[in-house]
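Please find one structure pasted underneath; my questions will follow.
One protein chain omitted, others in place.
Right, chain A next:
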């Protein structure tokens, strides 16, 4: 395998409301930031992750290319997924050996629609979508299957929101309170907040990575696994695919100092910690995680970026970034990075 590292990461100051920026206007500042940080203006490969249903317009990601400067023509790809999977594609592309740098970005403006119902559109169209099963409802089914302890969930939200208040890019949310349910057993604060935002990462291979960054975050393992889509065909109390991806990425080969987990609901953190076999000594979501800012389609990439940042700034020597996709943690991507 070719050594590939994260050498730059940037994210927007995420917003809980529509600030009136177009998608390319949302992306441009983070692209500028990683271009400045890496000193690169062109890249061997570019890949983005976004979801057209967020904007409700087909091929909306194409117009986002305006922020890139795609002339002369560039080598570009897109995934209709969280941009963490765009990073995976870029990592695979760099393994070919003919290019040394890749730009990865993701963005989402969920303020434009109703995310709970937009996420219904990703469900199988025969058995699930016609029921109107929305995102919070199916997450609540998983929380119920898990039987997560209320005090544990409250503490996860309290810790995540406190960390988010210390993170200038995350939302400023108060400590959780109130005993009403969004969909029982989930309370409103167990659900990641509606957020607009974007993020970008630069990957570089081999010696170039060392030239571009004083302390690159080397990707020593990256793998993703997926489970059956239909909720009744799997054990919702645990995540077999996250566990298998973690084994394939080698999470357990050393101590994990920091793990950034793509948990959009508090109970998902409980399931993911178990699947990744993280010890109590691992700092989970020191950025605040998705419960403090959830710019859909960039949230997973931000997990990799935040974990990489802990390596780059010297506060961690081994970190894990996790991203999830599909209903009830159907699809999981695990990235291990080391100094």
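Side notes on the structure shown:
Assume a residue touches a chain if its C-beta (ideal position, glycine included) is under 8 Å from a C-beta of that chain, and two chains touch if they have at least 3 such contacts; residues count from 1.
Convention: contacts and distances are computed from a predicted model.
Considering only "Adenylyltransferase", "DNA-binding protein", "Ferrous iron transporter B" or "Choline dehydrogenase", the record for the omitted chain gives "DNA-binding protein", by its UniProt protein name.
Within the full complex, the residue among A:82, A:100, A:134 or A:196 touching the omitted chain is A:134. Among the residues A:1, A:233 or A:280, only A:233 touches the chain that is left out of the figure. One chain of the complex is left out; on chain A, the residues touching it are 20, 52-53, 56-59, 80, 112, 116-117, 120, 125-128, 130-134, 137-138, 140-145, 181, 183-186, 227-228, 230-234, 236.
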